[in-house]
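The other protein chains are all here in position, but one chain of the complex has been omitted.
So, subunit A:
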Amino acid sequence: MLSAETGTTTPGTIVSLRGVHKSFGDVEVLRGLDLDVRMGEVIALLGRSGSGKSTALRCINGLEKIQRGTITVCGHEVARMGRDLRPLRKDVGIVFQSYNLFPHLTVEQNVTISPKLVKGVDAKTASLLAADTLARVGLLDKRDAYPEQLSGGQQQRVAIARALAMEPKVMLFDEVTSALDPELTGEVLRAMERLARDGMTMIVVTHEVAFARKVADRVVFMYRGQIRETGPASLLDTPQTDELKQFLEHDL
């Protein structure tokens, strides 16, 4: 994988951000973000509200257009893809804070609709795929329920299954437990942990420091649109910068 601005990146790199700048009007949210994610790596993206971590995630799958820099994901140069981002979306799954399940479809239909529509998978195969992914998040018994009949934690796990059914190479998690109480948070985090153990490449924007410590291979702390500090999860016990120290003090 090549990066236009700085030459080669290490082999096995699946997501690569180079000098990414993103502004909303006059507000500069990302100010030269560099990040490399290797295959199978679990990255926890930490930072205060407004530090640009969610924006970074949305830029990675093309939901936001960047002003400068390059983003390469699974060989796709996101900024140069034009309007049709479907090849990128086949490789990247995303889970949102507000679940965003399709309310008019059952749990199983939520999971099967994309493989059917996008990959042309037949109904029977899609159903088997749904059974497999729903089992992975522990919700096989809810396949005929509608989203509104589920708890927030269950809805979020369906959202994870829905993304998994597309067999993405990278999964993005955008503060997926922020709307949940501690108990429901636990069940979602356990589903994510299982996913991490299965070798999925994951970029997780989170406020759950405990989860980052336990599951993440690498912690990235963002501050004002840049990476302030990065390293293994043990970094959270030995923060080097004042900003990360402060963040951890307030968060714990």
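What we mean here is this: a contact is a pair of C-beta atoms (placed from the backbone, for glycine too) under 8 Å apart; a residue touches a chain by one contact, two chains touch by 3 or more; residues count from 1.
Just so we're on the same page, contacts and distances are computed from a predicted model.
Of the candidates "Amino acid ABC transporter permease", "Xanthine dehydrogenase", "Indolepyruvate ferredoxin oxidoreductase subunit alpha" or "Cytochrome bd ubiquinol oxidase subunit II", the chain left out of this view carries the UniProt protein name "Amino acid ABC transporter permease".
Residue-wise, the contact with the chain that is not shown comes from A:Lys90, picked out of A:Arg31, A:Arg68 or A:Lys90. In the complete assembly, the contact with the undisplayed chain comes from A:Met166, out of A:Met166, A:Val205 or A:Val219.
Among A:Ser114, A:Thr177 or A:Thr206, the one in contact with the hidden chain is A:Ser114. Listed here are the subunit A residues that touch the chain not shown: 61, 63, 83, 85-86, 89-90, 92-94, 96, 98, 100-104, 113-114, 117-118, 146, 148, 162-163, 166.
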